[in-house]
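Here it is, the structure in full.
All protein chains but one are shown in place.
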Amino acid sequence: MVTATSTASITTAAGVAESVPAEGVVMRGIHRSFGENTVLRDVSLHVRPGEVYALLGENGAGKSTLMRILTGLLPPDSGSIAVEGKSLADGGRERIAMVHQHFMLVPSMTVAENFLLGRSRGVIGRKRLRRTEAEIAALAEDTGLACDPTARVENLSVGEQQRVEILRALHLGAGYLLLDEPTANLAPAEVHSLLAQVRRLAAERAVGIVLITHHLEEVLEVADRVGVLRGGRLVAERPIRGDGAESVTTAELARDMVGREVGLGIRRAATEPAGNRMLELVGVSVPGQLHDVTLRVASGQLVAVAGVEGNGQSALEDVLSGLSPDSTGAVVVAEREIDASSPRAMREAGVGIVPADRYTRGLIKSLGIDTNLAIDSYTDPPLARRWGRLSRAAVRERAERIIAALSVKAQSPRTLAGTLSGGHAQRVVLGRVLDGEPDVLVVAQPTRGLDIGATEFVWDTLVDHRSRGAAILLISSDLDEICSLADRIVVLYRGRIVAEFDEGPFDRESLGSAMGGFQEAAA
Amino acid sequence: MNWSNVLGAGALVPLFTAALRLAVPIVLAAAGACLAERSGLMNLGIEGQMMVGAIIAFVTVYYTGQPMLGAVTGAAAGLVIAAIVGYLTITMAVDQIITGISVVILGTGLASFLYLQVFGMTGTPPRIQGTTPLDLPVLSDLPVLGPIVFSQSPLVYLALALVVALWWVLTRTAFGLSIRAAGESPEAADSVGVSVPRTRWSTLLISGAAAGMAGALVIDSLGFFQDGITGGRGWIALGVVILARWNPLGAIAGGFMFGLVDAFQLRVQAASGGQATSVPYELFQAMPYAVTLLAVIATTVWFSRSNSPKALGIPFVPAK
Partner (left out) sequence: MTATLSPPVTTPPEPPTASRIRSLTTTIGVPLLAVAVGLAAGGILIVLAGGNPGQAYATMLDAALGGDTQLGRLLTGMTPLVLMGLGYAIAYRTGFITIGAQGHYDVGAITATAVVLSMPLGTSWIAIPIVAVTAAAAGACIGGISGVLKARLGVNEIISSLMLNYLVFYTLAWAVRKPLANPNGFTPESERIPDWAALATIPGTRIHIGVFVAIAAVPLVWWLMRSTRFGFASQIVGESPSVAEANGISVARTVVTSALISGALGGIAGAIMLLGSEFRLSLAISSGIGFTAIVVALLGRRNPFGIVLAAALVSGLTLGSQAVQRTQEIPASIGTVVQAVMILTVLLANRIVERAR
């Protein structure tokens, strides 16, 4: 590893002059509190040009705050930041760019227009647009990040949009990229592609890259060094490549992140499933989205539908939620075909669903937890009374019961659902669904956006219900999750089941390939 | 009654000429509103801005005899009222719909108050002289189009020129890019350094000025003022924004349709001489509103609102 030989002098937040390496991004002794809450404690970080630095940490560990300080959105309480020997205010700010998890592109505009947004003045006629498009094409060529400058962003795939974001950052002169969960929505093939591009950018253009991720496997695949934030402190920094590289396992990284042994291992059903068919989909199709999907789940079994988002998962979720009026094919529960035309019908058939979009389908942030918990059951006794009435007392009772059952951290049942953390919000949704004691549980992307602790809780809950005989259908794009929980896996690609894996341990390579659409030749 | 007086060959050109004249206030107000809505802001207070613009313009023209000056002061008045909307909806992120409705009430009340203050409760209502039509050289000699489009009042030319200018700004400038971004994805715009509040302030003030000037145009056309003189044109302008699919040039077509129906019903009333006709004349008076309603329904259904700016009506609080 190159050690810095030149130094520069900058002033710390406390006003003291300090000598720092003139190369790369250097954070020293960063401290930040919000009121009584200390979010960052004495964090020091050095990212060198051409280095890929992975930053791990749970939600609440301080990653977001650290990034906001680094991009100049937030000042530290104490400590110093230097970019190539200059402070942020002194020009350092321009050299750093953040690529967010949710892209900051305007979908209805073209790539070129997005480049010009906020960066140009005056008239933008045809000529100027063409010129910008040419510049973008040249840069794309140069960096190997393929991109069509005349395309509308909304017509681009997730991977393509990401490349646009990166290109834009580079076009604006960034020497250091902060990538926030860049692989979250990518197919396994695209993930490899991105990680390769990252390494290429680092190697060929000496771009320093900070990769914020919680995918431990990816860290090992691409990073030169990895830093782990926990409770606001940088508790570990391990070199993975180059001088002094250690061989690090994902288990060790997980332990660093959480501070204890984390039970993220395999949790398959201990016994053979009952053999009955609790849930069966026969030839289910939705025009343009799903084609002839057939699968079955037995009681006491967890079947995972693996696939990258956008390959029919939402349509599948809609069918199982009773929200797909134009679906064909049969949905069979407990060996009786059911009428899957309304959410109520599904619920009465014993199918409970935890939706992927928590706040679009599951919870209303501006209403209380008790109201949220009553949404699916207010039409039935004991909440419903005769002549259209509703019993507020029953609503409250139900809320108190479910909150206790899932240990939801809330001051009172009337607390607004929007004040809950992601993990506890998910507990509310789970609690509501489980209270109906469904025979079939459908969970879609259940741990999306949740930190490790919350993920553990969800997995434990699912496993618990499986052992009590529920049939569970897990729709997920998270390989870790799938491989840990599933008894069987089917892979959904472009609306079709393209592969089935009948028993573990599952080969992640084949699984990843199948998810990306590559059919494996028989081994 | 004699229908050929309204729809006969000789009557069509005057009909269309009147239609354009009647349409222009709505077109102008709608074009301004297009910009505001494209940036994500629903300026429901347009009717109030128009009212205040109308009274201020009326007073100006009454005392100075300068219609152009009236247009300017009317625009300024509309801008001031729009600033109230702006402070509440942009700076304080208050609900845009309720603010708009409240401002309409405020504007209506203020306009009424000002009128009585300046002119008192007199017997004969004061009148002003409207602008005289200006025949553009050469162009006004064209057949059909000549008299309809190129023999209008200078205020009409001004208004139409402004509408085209607004379209050009929206589609051919960096500012226009910022406007569209602010309305489609304010977070994205914010992240690249576009000040969403400042963009929305600009479009809102433009919209207010346009509405105020539209009020001046109404006064110029009618020559007097009374409570409710704008007759719901501000609200119709908002409907025209939907018809125009948020494009200022489209507002010309949409507003013209309204103007045509309006001109038609006025002529019917005049031709029937107030006497009983087989069809009640209230039907014709109601036509402009019925047509607007049907047109909005049709546009909404056939174009399924996919053109409406995604962040429309949602207050944006910049992440600090």
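Things to note:
Residue numbering begins at 1 within each chain, and the chains themselves are lettered A and B in the order written.
The working rule: a residue touches a chain if its C-beta (ideal position, glycine included) is under 8 Å from a C-beta of that chain, and two chains touch if they have at least 3 such contacts.
Keep in mind that this is a model prediction, so the values were computed, not measured.
Residue in contact with the omitted chain (choice from A:39, A:340 or A:452): A:39. Which of A:355, A:413, A:446 or A:516 touches the hidden chain is settled by the complete complex: it is A:355. Checked against the full complex, the one of A:89, A:330 or A:390 touching the unshown chain is A:390. Chain B meets the missing chain through residues 44, 84, 88, 92-95, 97-99, 101-103, 105-106, 108-110, 112-113, 116-117, 121, 232, 235, 238-239, 242, 280, 282-283, 285-286, 289-290, 292-293, 296-297, 300-301, 304-305, 319. In the full complex, chain A touches the hidden chain at residues 34, 37, 39, 59-60, 63-65, 67-68, 98, 100-102, 180-181, 212, 321-323, 342-344, 347, 355, 357-364, 366-367, 371, 374-376, 378-379, 384, 388-392, 411, 415, 419-422, 448-449.
One rule holds in what follows: only the chains that are shown with their structure count from here on.
Work out the mean CA point of chain A and of chain B, and you get 47 Å between them.
Of all residues in chain B, only 172-174, 176-178, 180-181, 184-185, 187-189, 191-194, 319 touch chain A in the complex they form. Of all residues in chain A, those touching chain B in their complex are 73, 100, 103-109, 113-114, 116-125.
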